[in-house]
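Take a look at the following structure, please.
Complex shown without one protein chain; remaining protein chains in place.
For clarity, chains are labelled A, B and C in written order, and residue numbers in each chain start from 1.
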């Protein structure tokens, strides 16, 4: 049975990646799972300079979800290359470096620095972090900015280029189309939804940044609808993200149009979750006579007479 | 202790309403709760003609939430007035009729018909239902449409006019500002988030309309952030909605800026939920020496040095 | 009699057949009110996973105790199966209409498929108290799943032939009626949709009165969510609500669509 997937110039051994910011740089979770069973690892967002991140409190549990405002805490590009990349490079899985920045120049600088490093198969561009003041969501909620970033980065790499979209917009399909037009190999979605929690005893926001990003099982229905919407809008592959906890969840994302998926918050409950999901998907395919998992991608059966919802603009 | 609230020309006995579409027309739940303990009842959306609603399957449970695509099934304005209003009118609570329509003319017609009926204290205008093809989300995601609807309706009533906003937009504050500018007495939010679920056995969407509206505890953090955002944008009162299940949830909404709240999905778990929440809020106020619950509205304490998140445009 | 929305004390919870359980709880008020065909909406878990109540047919009433019967399917029934005597469960009811067992007919023909057997011990008792003759056709996957308790005049059909008639329950009934004369019969059927559809066609074909007890996704169980429609055959209203207008319907009123969404 074939579970592999070619995305741009990158070959994934299966459809299951771990999501940026939820799996560190691979080494931390290594004792708890077999990293070679993953299709790929998307690193914590890397920026040019190290970022200390936001003050505590950075996370808050909500019902079937969690809020985070980590603030892109990361070691910065130099330390990433010297301290983190050697470990990642040696793994038998694809490495996708997620890049965050507060200006187009910073994105370009980080990517150009990484271009000369071996052992990186692709980039995922975080234009959509809700938890930093400059850049972040401001890029991701403006179609023209998303377009410019994609254009500038595409010029500079032949590695696989994935743009990670925010769900916090009215028409996500427009953003995906902009990425496709500018030559992105894929879009990944969704990043977190803007959310908030209040401590009624102190009457203060729980998070030091007031609002944060909502992730986990709570957001899965929203993520599925967004992937479905983007699938109707573009022809480039989609990487589905949002609340995926079981292999059944992953199959749902494939059916609505995702070519691959990322496991985020679920790794906090179980660092072995992504590997288990990959195994579960294989068993499902074997049991249902699916010889190539690609058969499932976009395989949603829409009963006759049912029109796509109004908000979906068809190509 | 004072829990009352004057909203436009309407006097609410407390801050707890039941949300449109989650409490029928009051009569169905009457055996299970004391309706006179509610601040108000917002009716199921009423349209000019009766609507049969969407084909089954109309609801799907998700993790800590549910999707619905009822399709505004309702008895229509005539039957509402003859069969439902007499019961509502006799209750010792405020009655707010929620109006749905597929054109501005239809909104106007429904409202004008209701203007001549007694026992209605206010209107909530549903510009944001994600589950009908014409109108619905198309109105709610276009600021100019929201503006026109508010303007036309404001001309025709001196009763309390509340516009119900959808969360499925990039900048909800803009919509609230448009409502405020056109004379709405309040905005209520959030309506449901667009979401989806897939049956992996049949490979079909669970809902007959493919996508539906997500509600319940899962969406509470998103709703809180939207209310907070709108609170920074406008001065008119806000009615907070989304996942409220306990009185603690309700207090969170007040602190971020809601003057009143609506209980939706929680009534399905317990038809007495709203009354229990109202009682819980009173006890909380009594225990914490809050003599007027208005003290809590917008009472969030933001520690010094913490800036509001970037996406919040201040007035 | 007041409706009940309360946490009630579980008195028994037993595995009675393969993946099939009965759960009893104490409620004199419900015991006094419930009628065969009605259902209860049950909060299987105090936390919000699963979020919604689950509807269960009333399976029997014994003294001050009420019994439901369930088969293990997903989250809700898993949570139910963990209950032990002394625990409480949240119960809302009585809900829905009753079987038309007070209509005039000669013999009741009960058709049950799988866990669709749930409402029939209670119906059987009421029929027997009224001295109305009855025959019961019970379809099950296999012998291990046959739940015969509380039933009378039982004819079993199993998919794998491990007990009784080898085949589906409608075929078993059909064969029976070919050989036996049944005076003025009326069918009461509960089970999976394909079975109900077959029962509907069979009843129409033979001109037998027939009531179907339907299932539907339900959020509220009391008519406030509009989530549980079933398509009607005729009339100006296209849909009926299973929770308040059912779950028991005249089989001629119901239009089964090609199952678009299972």
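Throughout what follows, a residue touches a chain if its C-beta (ideal position, glycine included) is under 8 Å from a C-beta of that chain, and two chains touch if they have at least 3 such contacts.
Here the structure is a predicted model, which is why all the values come from computation and not from measurement.
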Shown chains touched by the chain that is not drawn here: A, B, C
Among A:52, A:82, A:103 or A:291, the residue in touch with the chain that has been omitted: A:52
Identified contact with the non-displayed chain, of A:138, A:170 or A:208: A:208
Of A:195, A:221 or A:271, the one touching the omitted chain in the full complex: A:271
Those residues of chain A which, in the complete complex, touch the missing chain: 21-24, 28-29, 31-32, 44, 52-53, 55-61, 63-66, 68, 70, 73, 199, 201-202, 204-208, 216-217, 245, 265, 267-272
Those residues of chain B which, in the complete complex, touch the missing chain: 63-64, 303, 306
Residue numbers in chain C that touch the chain omitted from display: 45, 47-49, 75
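Definition applied: only the chains that are shown with their structure count from here on.
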Per Cα centroids, the chain farthest from chain C: A
Central chain (distance from its CA mean to the mean of all protein CA atoms): B
Chain centre separation (chain B, chain C; CA means) in Å: 36
Distance from chain B to chain A - Cα centre to Cα centre, in angstrom: 33
Chain C residues counted as touching two or more neighbouring chains: 48-49, 260-261
Multi-chain contact sites of chain B, meaning residues that touch two or more partners: 62-65, 202, 204-205, 208, 217
